[in-house]
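In this view, the complex is presented without one of its protein chains, the others remaining in place.
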Amino acid sequence: MTVTRRALLKGVVAAGTVATFGLPVASATARERKTPPSNAVGMLYDATRCIGCKACMVKCKEANGLPPEPGPMKGVYDAPADLSGSTKNVIKLYKEGDRISYMKAQCMHCVDPACASACMISALHKGQYGIVEYDPAMCVGCRYCEIACPFNVPKYEWYTPFPKIVKCEMCRHRLAEGKVPGCVEACPREAVIFGKLKDILGDAKGRLAREPRRYYPKIYGETDGGGTQVLYLSAAGIPFEKLGLPALGDKPAPELTESLQHAIYQGFVAPFVLFSVLGVVIYRNRSAQPPGEEEKR
Amino acid sequence: MSHRPQPIGGPIVTRPFLALLAVFAAGALVILWRLVVGLGPTTGLNDGYAWGIWIAYDVVSGTALACGGYAVAILCYVLNRGKYHPMVRPAILASALGYTLAGVSIFIDVGRYWNIWKVPLLWNWNRNSILLEVAMCIMAYIVVLWIELSPAILEGFEQDDRYPRLRKLAAFIHPYLNAVMMWIITLGILLPTMHQSSLGSLMMIAGQKVHPLWHTPLLPLLFLTSCIVMGYAVVVFESSLSSEVFGRQRETRMLVSLSWVMVDVLALFLVLRLGDLALRGRLGLLLDFNMYTVFFLLEMALFLAPALLLMKRERRYNPGVEFLCAMMMMAAGTLYRFDVYLVAYNPGPGWSYFPSIPEMLVTLGLVAFELMAYMVFVKRFPILAGIAPAAAGPSPGEAVRVPAAGR
Partner (left out) sequence: MEKENPVGGSNALLARLEARGVSRREFLRVCTIAAAAVGLPAWSVGKIAEAAALAPRPSVIWLHFQECTGCTESLLRTSHPAVAELILDLVSLDYHETLLAASGEQAEAVLHDAMAKNAGKYVLVIEGAIPVKGNGAYCTIAGRTAVDLANSVAAKAGAIIAIGSCASWGGVPSADPNPTGATGAPEVLKGKTVLTLPGCPPNPYNLLGTVLQYATFGTLPALDALGRPKFAYARTIHEDCPRRAHFDAGRFVERFGDENHRLGYCLYKTGCKGPKTHANCSQQHFAEVVGAWPIGIGHPCFGCTEKSMGFREALYATVEIDRPTPPDTYAPIHAQHRGVSVAAVGAAGLVAGALAGAGVMNAKKLSDAAKKEGERKASETKQEGQ
């Protein structure tokens, strides 16, 4: 069965066109939007209450057994410039003219985490209470999670031969003992609070309602990127992008990728079909050849 | 001039071989160092750019450049163009070596390599992970490639009087191999279709971190098409070079008709690429002048130039033009992949990446190893066809810059 060039060209263009239009259609029949588990916990960070004291950073290091990280002033301060392989929680400063705001950066514990979708054997996975947990026993260190996370949260231990991925896990070891996360316990102003996601979301809405002039009119994480279990309130006039929180829209990244993947590979149907079709074609081609011809190849 | 594949013969240790060995040795030392100190001191990788050239080149581009076997297999076995058969074995050899080295690169790149054995275990699988599918497909395809290459290896042992035991073993295995070869070949076309497209899907999850000129749901199709472009380009490149270097007859007829095929696939790629941008309303981005538009235009130039050049008949017959176009196509596909993974990838302000010199040494070292292995294989096993009998030709080891046209 010989295929003319024209037929080949036609077929390929047709396939390409189908793919171009078919894929968005396939994505439209996307998988359902994920919701947080009923016992989901979360943290609410109110930037207007934060005084930048960094007690939460210090406590986080203590609670998680992390080493200090000298910043630009080496050997003098534990002053990390960003999250890193030894820093799971960092207070950042936003300053523009006279306007100042602090920003607590750590894992957002997304409702539909891109890192967990990306991780090959679920070293990062959504666990109890909706916390995004890390299991080093399953991690191969491929760092795909770092590529996937829209907040650039997971960090890697670059300077050791036995590295791990490092990120906030909401002090689940403390939760197991009935305590709250370290940062929440240390905060002197209750700028960051912990509780059931339902409750803290209600709390955030209440704050916006009671003092609308104090806050930027949005709760970040309510729907951003499909929703996160760490919510943010910002001061009036300071949009979240200025604090480093990206404008993500409502759709979580895994929805697109998983719809695409499943459209093609669901139940392994398409690969099996392709295999069968190819097999038939190749078989017929080979049968058409005179015997012994293979030897000449 | 024999049309059957034959080992080229000749000494393995030549000056080029030694030069490559030196490069490989340097790379190997860096690999050892990486195992001792970790990735931080040895590479330019960081938390903003967690994937560097070991992924973007060694794995993503390297496997695409190793798609010669895939591309030629489609021509030969699916579209039944028997005349391309002499190109299959060398293409499969290059593919087998390329993919194996991509696998080695993965081992070197991952931080907790001692856990890699857990990945193929079915019960651990996160079926949502595109990377998992890529990993499994590549692992399977490496096996398939070596099985596809094994007839050549077995023939080599069968013809060799020095190892009678091996010869007997080879003769024993051969018929069984022939029986399953059809399924292996079929797999050898299915698997790259799956994972080469998925290598494109891999970057989709990065969302806004990939520049909209590159981020599209069409990434898998674009990667698949460009990998076929690169596959043909590599076959032409390799065929051309090995004719020059090893003094074998140029496979002119096949190369010429391959050029025509390449034009079609290039055209398809360009239509898809630009059509996708138009449909998503992103063409306007090209009006800004910034680093992204520069790289995009470079990509387009490298894809377009060979398409335009090869459309003219007499140019297709010009081995110099063919060779140059093949190089441009390889560069185009590689640049496209570098763009998606590194250039268009922007994790946010404050991050930058360029591979460190040790990092580049590892890549060069692995490529050098691949070239050395290629040399060993073509000299000792029946891979290349059209070889002149050994007495008539110059010793391959010295034929580095011998004009091959006319031999």
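Just so it is clear, A and B label the chains in written order, and each chain counts residues from 1 on its own.
Note that a contact is a pair of C-beta atoms (placed from the backbone, for glycine too) under 8 Å apart; a residue touches a chain by one contact, two chains touch by 3 or more.
Just so you know, these numbers come straight off a predicted model, no measurement behind them.
If you put the hidden chain back, the residue from B:133, B:244, B:339 or B:370 that touches it is B:244. If you put the hidden chain back, the residue from A:44, A:91 or A:121 that touches it is A:91. Residues of chain A that touch the chain left out of the display are 51-59, 71-73, 77-82, 90-95, 100, 103, 186, 188-189, 242-244. Residues of chain B in touch with the missing chain: 44, 46-48, 240-241, 244, 317-324, 327, 331, 348-357, 360, 364, 403-406.
Quick note on the criterion: only the chains that are shown with their structure count from here on.
The mean-CA centres of chain A and chain B are about 32 angstrom from one another, to the nearest whole unit. The touching residues of chain A, counted against chain B in their complex, run 1-3, 5, 8-9, 12-13, 16, 19-20, 23-24, 27, 82-84, 114, 116-122, 125, 136-144, 146-148, 150, 152, 155-164, 244, 246, 248, 253-254, 256-258, 260-261, 264-265, 271, 274-275, 278-279, 281-283, 285-286, 288-289, 293-294, 296-297.
Within the complex, the chain B residues that touch chain A are 3-4, 35-41, 45-48, 50-51, 77-80, 82, 85-86, 88-89, 109-113, 115-116, 118-119, 121, 124-126, 128-133, 135, 178, 182-183, 185-187, 189-190, 193-194, 197, 201-209, 217-218, 220-221, 225, 260, 264-265, 268, 271-272, 275-276, 279, 345, 347-348, 350.
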